[in-house]
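Note that one protein chain of the assembly has been removed; the remaining protein chains are unaltered in position.
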Amino acid sequence: MTAPRAVVDLRSFACPLTFVKTRIALERLGPGEVLEVWLAGGEPAESVPRSAEEEGHRVLRVEPLGERDVRVLLEKRAGAETGGWP
Amino acid sequence: MDLSGKSALVVGAGGLGGPALLVLAAAGVGRIVLVEDDVVETSNLARQPLFREADLGAGKAAAAVARARALFPQLALEGRAERFDAGNAVELARAADVVVDGSDNFTTRFLANDAALRARRPLVHGGVLRTTAQLLTVVPGGLGGCLRCLFEAPPPAGTVPSCAEAGILGPVAGFAGGLMGAEALRLLAGERGAYEGRLYVFEARTARSRLVLVRKRAGCAACAGTQPLEAAGAAACETTTSRPGGAP
Partner (left out) sequence: MTLAEDRIARFARQLLVPAFGEAAQERLSRARVRAVGAGGVAPAALVYLVQAGVGRLWLDDPEHVSPADLAGWLYEQAAVGGPRAAAACEALRAFSRFCEVEPYPVGGVPTAVVVAASSPAQALAAAEAARRAGVPHVVLEPDADGGAVVSIPPGAPCYACARSTAAAGRPPLPGAAALAALAASELVHLIALPGAIPGRRLDLVRGVVTSRPTSRLAGCACGASAGGPGARSPSETPGDAPDG
């Protein structure tokens, strides 16, 4: 599987900021590129992957990170514009 | 039209209640009671016109009153820094000529609906989600159904809302709130409401409008004024949004 283009640690943020930042990170990828996001357990872990899917991205993997948190791999949907990682 | 003898109850001072209150005040409504227990946060300042940078961290009710009084010295404005709940809803509605519901969660919306009908006061309901505004006017004994006729019940407790549903475009909230204020003015002037018995839905990007007929549901207890009032939930946070309506 493709290695992530970017890794973002959002464990210290709460909803909806977690998804705002996830969206921004996804926006900067090219179509088909992979984003790795670290999320706090609870609301972020549950709602961010689902919201990403609703916006057309693919959830490749969700796995535990530490005791409560999760590591999520998201593939940016095809046909979207490319942003630009600085 | 002299509205100085009229009064309005405004629930919520945010993206919907804020512009509605400003419209009512500008039109010379004599008395407004505002109920709002929240605190001004940074993301509020992208769409809530009663609040400015210096208000960050302040109680919304107090900040709203200060701002509105400075702009409209003639206005008798009472700000109540408390939650609109089963304990005060009917009494507050009864004391007003119209109820303008700018609340940001479904539990409070249903409470406002039930309380206004019980108090036999007209209610203007509004909601905004992303770039879509919607409005419905409920008149006791009038045409059409109420919020419960339309939606039956709030979504089940424990449904985790989608984060994306928390999206709101500020000017669209302002549009919805401005329309709510204008509708309340019509009702205060004794005119038929534009959204009585019909849900108005406007999507801002396509600029498409829809009017959805809201018929009275047979046996609706809220319409009969007998719906038991449910206490507003503890977490009335702005991400508690479910279709439709979202957070103002």
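Order as written gives the chain letters A and B; numbering starts at 1 within each chain.
Convention: contacts are C-beta pairs under 8 Å (C-beta built on N, C-alpha and C of every residue); 3 or more make two chains touch, one makes a residue touch a chain.
Predicted model only: the values in this text are computed from it and were never measured.
Novice: From the list B:Gly102, B:Gly174 or B:Gly197, which touches the chain that is not on show?
Specialist: Considering the complete complex, B:Gly174 is the one touching the chain left out.
Novice: Specify the residue from the set B:Arg47, B:Arg83, B:Arg121 or B:Arg148 that touches the hidden chain.
Specialist: B:Arg47
Novice: Determine which one of B:Val10, B:Leu77, B:Val100 or B:Leu185 touches the chain that has been left out.
Specialist: Touches the omitted chain: B:Leu185.
Novice: Can you name the residues of chain B that touch the chain not displayed here?
Specialist: 19, 22-23, 26-28, 42-43, 45-49, 52-54, 70-73, 130-131, 135, 163-164, 166-175, 177-179, 181-183, 185-186, 194-195, 200, 202, 204-209, 211, 247
Novice: State which residues belonging to chain A touch the missing partner chain.
Specialist: Residues in contact with the chain left out: 16-17, 19-21, 23-24, 27-28, 55, 81, 83-84, 86.
Here, only the chains that are shown with their structure count from here on.
Novice: Under the stated contact criterion, what part of chain B meets chain A in this complex?
Specialist: Within the complex, chain B contacts chain A at residues 160-164, 166, 239.
Novice: Under the definition above, what is the set of chain A residues touching chain B in their complex?
Specialist: Interface residues on the chain A side: 15-16, 18-19, 43, 46-48, 50-51, 54-55.
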